[in-house]
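All protein chains of the complex are present and in place, except for one that has been dropped.
Up next, subunit A:
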Amino acid sequence: MPRYELALILKAMQRRETAAALKRTVEALMDKGAIIRNLENLGERALPYKMSAHSQQHWRGRYFLVDFYAPTTTVQSIMEHLSRDIDVIRPNIVKHPLTQEVKECEGIIPVPLEEKLYAPKKRK
């Protein structure tokens, strides 16, 4: 199964409520058939700009990161479900960045300057 990452921004709430909201989202994910691998808390931060979601405006938010395995078909349903949740300010699912291979970068290949000297004139 391909790995996905969910960058979740929750409303700034009391600890108990955030815990409840997280639990809810995690259970929803598992119901859709996602296998959760790891949950990280990136802390509470001031949002970069004022956001309005579900007829409410937010300035601060709590950032969470969930990486999970999910079948490709359920991703859209997960997104819909999360957008309906009022505690969630903004959900974003992306492919897990660590699964992409790091291609070996050999270095800056020196461009022969002679080619640049006799480059054909660009025609507008």
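For this structure, a couple of remarks:
Criterion: contacts are C-beta pairs under 8 Å (C-beta built on N, C-alpha and C of every residue); 3 or more make two chains touch, one makes a residue touch a chain; residues count from 1.
Just so it is clear, contacts and distances are computed from a predicted model.
Its UniProt record calls the unshown chain "Small ribosomal subunit protein bS18m", which is the correct pick from "GPI transamidase component PIG-T", "Small ribosomal subunit protein bS18m", "Radial spoke head protein 9 homolog" or "SEH1 like nucleoporin". In the full complex, subunit A contacts the hidden chain through residues 7, 9, 42, 47-49, 51, 63, 65, 90, 92, 94, 97-98, 102-110.
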